[in-house]
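Every protein chain but one is kept in place in this view of the complex.
Every chain is named by a letter (A and B) in the order it is written, and numbering of its residues begins at 1.
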Amino acid sequence: MYRYVLKRLLLMIPVMLGVSLLVYCVLDLAPGDAVSFLAPADATLEEREQIRHDLGLDRNVFIRYAEYMVNMFHGDLGKSYLTGRDVFKTFAEKVPNTLYMGFTAVFISVILSIPLGIYAAIHRGTLRDNASMVFALFGISIPNFWLGLLLILYFSLKLRWLPSGGAQRPESVILPAITLGFGMMAMLARTTRSSMLEVINQDYLRTARAKGVPERVVINKHALKNALIPIITIIGTQISTVLGGAVVTETVFSWPGVGRLIVDSLNSRDTPQVTGSVILTTLFLSFIVLLVDILYGVVDPRIKAQYTSSKKRGKSVGADKQKVSA
Amino acid sequence: MRKFRCLAICALMVLGVISGSASAAASAASPKYKKEIIYATLGKIITIDPHAQSNTEHNYVFRTVFDTLLRYDWGSATINPRLATSWATDDAKIYTLKLRSDAFFHNGEQVKASDVAFTFKRAVGTNSANAVGILIENMELVNDFEIKIVLKRPNVDFPYLLCNPNASIMSEKAVKDDPVEGPGVGSGVWKIDSYEFGDYFRLVRNDNYWGEKALAEVLTIRYIPDATGRLIALETGEIDVCQNPDPLNVKKISETPGLAIQTWDASTMTYIAMNMSKPPFNNKDFRMAIAHAVNRKEFIEVGRNGYAREAFNFWGWSQYGHNGGTTPYEYNLDLAKEYLAKAYPNGGAKFEITVAPDRKLIAEFLQAKLKEIGIEVTIAETDYAGLTSTLAAGRHEATAYGVGLNPWGDTIRNMICPGGANSAFINDPRINELMDTAVTELDDAKRRAMYAKIQQILYEEAPYVPLYYATGFLAVKEGISGIEFHMGSMHNLSYIHMVEN
Partner (left out) sequence: MEQTSKKLAHEPEKRERSQTTEILRRLRKNKGAMLGLAIVVFLVLVSIFSSVYFDYDSQVIRQNMLQRLKSPSAEHIFGTDELGRDLFVRVLYGSRYSLVIGVVSVLIALVLGVFLGAIAGYFGDVVEEVIMRGTDIFQSVPITIMAIVIVVSLGQNMINLMIAIGLTSVPGFVRITRASVLTVKNQEFVEASKAIGLSKANIIFNHILPNCLAPIIVQTTLRVATAIVTASTLSFLGLGIPAPRPEWGGLLATGRAHIRDYSYMTFFPGLAIMITVLALNLLGDGLRDALDPKLKK
């Protein structure tokens, strides 16, 4: 187990190196540079050249990257071209917003989807089941920026119930969180349903029913408990998908989070800020995936056993799940 | 010349120190003002340093947090005293300024001549204030409240430059004590309370301001890049002012109860630039063909839903020396076809126009229009960073773009002389020479004549097709007032307020 965790941690180093190399150098191909945003509109060519020189942009990209790497291993992700502020500090300012939205999304989707899935399973084959599952299927298929727009249209513009964007008020998080968590909710509802169906007719439940245990207790206590493991699996793998999908949601709702920071920095060719933010995001997501994998080991001994037999299981759990996510 | 004799201006100072709309609200039996005003912008603010940026959104901050030596008043088109109580020059080369002695920075330090000297020395080599800094040969501190600025070359526009936010006076002590937060210490009506780049700026009222104090207590500038997002936020009451609503929405906004539209006659010109340095637009006939195939009124309809002032020639309408309406390109498709036939006797005229998303509509419309006379236009869409680098390097054939033109004559230099924002790559010795001479010319009539001549050359050479000056819009909550508009991008939000019932 410890060896497994250690190995996974060590594997993150080449991943980080690869990601940073990829982003830093690919970004160098992009037309234009940060000078466009630093020089005033009427700047002369000399003034532009001076700014370019000050940023070091007139040097070879690989030399710049090598320096960046050396600094990175000293714990310094550099300074933003645009603001001149520390990349890590800027990133850290935005992280709480994204996590707040992300975890609210996960929370909302969990508390809505599990009852829906159970409901569908209990009424299996009826119209109600079908309706729930059609709803879930729509949930998986709906592009989340469109959903976001529809929610704004209805809940903020028409009903005036909720703010349309920003993170100024406590209730601001609701619409973005629903938007972000909708796909996950749909997936969870489907998984809950099928996983409930699997256990619902098992012998021990029949025994419980025969013993006169009320149906509600049978479902909530006995069935749900056993159906929970696949559900937790999905939650675990979806957390990183949800956080990764925050880019678009943050754009739609003007939410000052990491996703918008990356897109904004990318548009202004702020290479250190983009690279640093992508590295930190990737690192963070990798840790979450690892954490989830370790949790399975604690929850389910069968999975723990696999740590020793199959080498790269952890990652592929999330990876092979096919889900349409924006 | 008479304009630059200072004594007349000094008299203005006695009449009233503060210009513009601010004074109106202060007198009556103190009405209750809304405590916090939230102003949503489309661009993000990324610095607190007036030497680092100079676009609209940053100017909102610099105009409120800092003071300049002089202040241009748009309404009367005059330059008024601010931190400087008077200014004088005889030759447009040596300027003497006297400072007021009751102005203090937010850190408690008094504003002194040494701060002025520090500010302009610091400006050299900075991103947005270099243009001011490099004009200065040296500065001499006469005493704590008087400074003599010697320019390298005479420049009659210098007082105008001192009015710009990038010439805001910074505190020498603050910057030296704290290089990170120090550049944000000004002596203006507002002071910075807290901020997060790319999200919000929270300003609080400076109760120690020497002049009239702000009416609201808190001014928050919030970044909401999406126009619809801003507008919806205004409607749901999350913000008080929405910068640049889409012109298509303007009518409906003004009909919405509780909302209002405020407009100003902006001097930002939208134009089509044709790169003269390479084919196909090194051919003058082809440029003329385009110039005559453009119906400005239609572009105003498409680009601004009708809200704009026609641009007859390539010059700011409020800019010094504007030779209004004498040489507009005639919209005449037959003439355009004639020029086209000269340029392309065998047909096959085509070009590529490179635009950023915000001018895509104009490009699409141009494409549709020119197709009618047999010119094939392809649109290359790129983001802002891509566009500016493409334009600077001259990789484009044509572009549709905009420029903010200020009231002084020399403001257009970088558009029509080599270097800078000259996306048409016009390099005409006649223009270059005239521009150099005009900026040192103290005689009003002679200077105007030079600028008129330049405009005529621009008409004949057709590097640019001027389209329109877009009318500026703010969508606001009803009752918002006190914004001092500026035709460029330098509105003063210092006295923005909203009376509460």
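The working rule: a residue touches a chain if its C-beta (ideal position, glycine included) is under 8 Å from a C-beta of that chain, and two chains touch if they have at least 3 such contacts.
No experiment lies behind these values; they were computed from the predicted model shown.
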Contact residue for the chain not shown (choose from B:E301, B:E338 or B:D436): B:E301
Omitted-chain contact residue, chosen from A:M69, A:L153, A:L205 or A:L295: A:L153
Full-complex contact with the absent chain, from B:L83, B:I149, B:A167 or B:A227: B:A227
Contact residue for the chain not shown (choose from A:G78, A:G245 or A:G276): A:G245
Those residues of subunit B which, in the complete complex, touch the missing chain: 226-228, 231-232, 235, 246, 248-249, 252, 298, 301-302, 357, 360-361, 363-365, 367-368, 371, 379-383, 386
Interface with the undisplayed chain - residues on subunit A: 11, 14-15, 18-19, 22-23, 26-31, 137-138, 140-143, 145-146, 149-150, 152-153, 157, 194, 197-198, 240-241, 243-245, 247-248, 251, 259, 262-263, 266-267, 274, 278, 281-282, 285-286, 312, 315-316, 319-320, 322-326
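We adopt the following convention: only the chains that are shown with their structure count from here on.
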Centre-of-Cα separation between subunit B and subunit A, whole angstrom: 41
Subunit B residues touching subunit A - in the complex, by the definition given at the top: 44, 46-47, 52-55, 125, 127-128, 130-131, 166, 180, 196-200, 222-226, 229, 232-233, 235-236, 238, 382-390, 392, 403-404, 411, 413-415, 419-421
Of all residues in subunit A, those that touch subunit B in their complex: 30-48, 50-51, 82-85, 90, 93, 152, 156-157, 160, 163-166, 168-169, 251, 253-254, 256, 260-261, 264, 267-269
